[in-house]
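Missing here is one protein chain; the remaining ones are kept as they sit in the complex.
After this line comes subunit A, so read on.
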Amino acid sequence: MDAERKATVGGGRLEELRRLRASRAQAFRREIAAHSRYVFQSGFGLVVSALGITLVMGYIRTLKDMPADWPADLVGWIVLALLCLYTPLRTYLQPSDTVFVLPLEEGMLSGILRPLVRRAMLMSAVRVLVAFGSFVPLYQLAPITEGAADSRSPWALALALAGAAVWNVHAAWTERRMADTAWRIGLLLMRWIASVAIVAALLLKSFGLALGFTALIVAVWYLLSRLVPKHTLPWDRLIAEEGAARRRWNRFLGWFVDLPTEFARPARRRWIAWTVDRLAWKRGNAWRYLYAKTMLRSETFGALWRWSVLLMLVLLFSGHPIVDLIAFVIAVLVGGLQITELGRVRFAENASVVPLAQDERGRSIASIARIGGVLLVALLWLVASLPNWPFSPVLWGAALIAALFWAGWLLPRRVTKSFDADED
């Protein structure tokens, strides 16, 4: 009777946990849906649709008329590796759960999280299979990869790639549970490098050797992971990840509609934060000092510099002037939009009681936005224009002037406007 009662009570609680998670997921989706119309109204939807149509037309054209040097190896490698490495896990956990839900940890783990991880593994496999299904015709047709494609069964290759994706999800869950940060980061980096190598080997090298390599890497990874103490359920990490996911969505939607910026865990970024200490020690620089440090240690800046580095890599390796120009324009626009988030930073009331003129805040934010924007433009333009300038000096000169106008004049005004509107 006792065991039966326990099972009933346990089952009832598990149902409650499932309902709790479902209601949080629903609330989140409703929130996103409510703001999505602003995204489409802004024309972003149009741009994405145009890009999608261009991709599809490009795909069909390439299939019909495959260029001899079309980089099917690079394209397949990058796309499939990125999909394998993509291992999101939305738990919808909140900080208060460590008080109210912690007693139900066992139910949480067995009834919610493990099924969630299994579902994530399935979805990851599906994503990779769909991508591979679209890629396989190109893989088989492209001169660069047709030899490799002929030497293996596409079904076996699809299964192996899906297996790599599934392994990544399971490994990512194991990493989340690791108690030692250094080990966790080390094994995460090992997994990333290994996954990139595994995808390349499966696509391009001897299939048998690639499978052996994959099995070896995966076995070594699991052996090493057994050395690390693990949490049964990593509450803090999952709550932090959930918070980060929400903030990413808010940041994206914030480009189209005014949403409050939630403070994320700052990153030290010693490599760049020191530059602010070079500001002259004077009262007039106090707001600039505060906002510059805030900006450089924020999640926004993290996204900005990673995004910029990625686009700079595209610029360095594309070898195509139109692609370079598009990448430059996107980098400048998106980078600028990220910088405008500085206008939405708010501090607690202790920033209002110091003997600094409050109306100086807007001017300081504008000057930080201007300096940051101009530096970004200069760096991106140098990388983009160096190979292209000799061929189209007028075009690249015009691009520079337009970008400097955006970063040096429009952006600071936009940032100040956003700050003043909030202040009102």
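Note that a residue touches a chain if its C-beta (ideal position, glycine included) is under 8 Å from a C-beta of that chain, and two chains touch if they have at least 3 such contacts; residues count from 1.
To be clear about the criterion, contacts and distances are computed from a predicted model.
Note on the omitted subunit: UniProt lists it as "ABC transporter ATP-binding protein", one of the names in "ABC transporter ATP-binding protein", "Heme exporter protein C", "2-keto-gluconate dehydrogenase" or "Cation acetate symporter". Checked against the hidden chain, the listed residues A:33, A:68 or A:353 yield one contact partner: A:353.
Among the residues A:286, A:303 or A:326, only A:286 touches the chain that is left out of the figure. For the chain missing from the display, the contacting residue among A:114, A:231, A:265 or A:413 is A:265, taking the whole complex into account.
One chain of the complex is left out; on subunit A, the residues touching it are 263, 265-266, 268, 281-283, 285-286, 289-290, 293-294, 296-298, 347-357.
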